[in-house]
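Below is one structure; the comments refer to it alone.
A single protein chain has been omitted; all remaining protein chains appear in their positions.
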Amino acid sequence: MSKPLRRSMLFVPGNNPALIVDAPVFLPDSIILDLEDAVTVNQKDAARELVVHALRTLDFGSCEVCVRINGRHTPFFTDDVRTLVPARPHALRLAMVESAEDIVCLDELLGRCESEAGLPVGAIKIMAAIETAKGVVNAPSISLASPRLVAMSFGAEDFTNSIQSERTPQGQELLFARTAVVLAARAAGIDPIDTVFSLVDDDTGFRADVRVAKQLGFAGKSCVHPRQIALVHDVFRPTPEEVHRAERVLAAYTKALQQGTGVIAVDGRMVDGPIVTKAQRIVDIANSSKNSQNWRAQ
Amino acid sequence: MSTLIKRCAQAGSLESGDALVQVAPSDGEKLALHIKSKVGPRFSKSMHESVHAVAEELGVTAAAVEIVDRGALDFVLRARVTTALRRAMEAEIHE
Partner (left out) sequence: MMVVNKVGRIVPSFVENLGEFQPYAGLFATPPTGNHYAPPIRRYPGTGKKLLASLRDAILASGLKSGMTISFHHHFRNGDMLVNMVVEEIAALGLKDITLAPSSLQSIHQALIPHIRSGVISAITTSGLRGELADVLTRESLLKSPVVIRSHGGRARAIAAGELKIDVAFLGASAADVYGNMNGIHGPAACGSLGYAMVDAQYADCVIGVTDNIVPYPALPISISQTQVDFVVQVDKIGDPKGIMTGATRLTRDPLELHIAAQAMRVIEASGYFREGLSFQAGTGGASLAVAKFLKERMMDTGIRGGFCTGGSTGYICDMLQEGYFSAILDTQCFDLAAVESLRTNPRHVEMSASFYANIHGKACTAHITDIMMLGATEIDTAFNVNVLTGSDGIMMGASGGHSDTAAGTKLRLVTAPLIRGRFPIVVDNVHTVVTPGECIDVLVTERGIAVNSTQPALQERLNEAGIMTVSIEELQWRAEKLTGKPEPLAQSEDIVALVEYRDGTLIDVVRRVL
């Protein structure tokens, strides 16, 4: 089986029952039940309980289900992990990761909780949220800190604060950080996930932002509104021409393997390892998009 | 283990799909449950069962539980009751 797509990761406030129940309807690749920014300090316990009950009860279909937990240095971190593990989310997204140690700490705590809950150690994956200058600088070591790590996301709001700058529509202030996260994640073989775009009504701006993210090498984007999901999938969806060419590359490659021929060419271009890999990726994404019944973008 | 609730606490909200659960000490020695809900006539039995099940799980034997339901699904109701009872029980411990 090919690895799961993480083009769209929909944030859902962890203390809002209606939004949690409806989240899978929009078929995001991942759902992130949020216990961090979306939940006020005095409702952390209620949200945690609700999320645990939701994980145990709801059928999220083909969606990957993650929980964004509070940062390692907050008073909620340990309780978040301890309470959530028995309900077995696919992954925990740790907020405000600044060092490999943050991940190691979560990894160890997860291991203990998994053992206590009778789960195989390593069952629950980790996603690291890089949201500060320090996190960006340490991205390479963070990305290698645990075999549980499957994705590394970038958060622009806190990041611009940490470098004492402001977000602009052009986003030059984010360019280095976004690229640094992509490089570290890709080097470690995990998925780089781009920051949220909070102007939910600005479809044109959002689309442009997703195009940039795709071009920079991100595997997907965090979404704050269901309507963004189809737009993300649309940008990440290969064009029919791309799919057609990829299918022919794969067909030629399969044929070459069967017949034992060495060098092959499609449309006069030599087909080698990277081209086959790329073709496979395009076909995988196309198949996955075909299966999702998303509403048309816009 | 049997706990009598001696403090007030609440959890949840009046948003659609949620329920507001208020817990208070009860006069008697059992769970006094009052539910106000638009879906009441069709889900009353299930709601009562869920609240009693949660209370039993937490070892609560006596409390006055007041619920204003806004169409909460069963798991939501259970989560809200759990939080409200836990909050009331923790208030006890911290004293």
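The chains carry the letters A and B, assigned in the order they are written, with residues numbered from 1 in each.
What we mean here is this: a contact is a pair of C-beta atoms (placed from the backbone, for glycine too) under 8 Å apart; a residue touches a chain by one contact, two chains touch by 3 or more.
For clarity, every value in this text was computed on a predicted model and none was experimentally measured.
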item	value
In the full complex, displayed partners of the excluded chain	A, B
Which residue of A:Val21, A:Val210 or A:Leu231 touches the chain not shown here	A:Val21
Contact set of subunit B toward the excluded chain (per top definition)	16-17, 38-39, 41-46, 70-74
Residues of subunit A (touch criterion as defined above) contacting the omitted chain	21-22, 25-26, 58-59, 225-227, 290, 293, 295-296, 298
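Assume only the chains that are shown with their structure count from here on.
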item	value
Whole-Å gap between the CA centroids of subunit A and subunit B	37
Subunit B to subunit A touching residues, read off their complex	11-12, 15-18, 72-76, 78-80, 82-83, 86-87
Subunit A to subunit B touching residues, read off their complex	16-18, 21, 45-46, 49-50, 52-54, 56-58
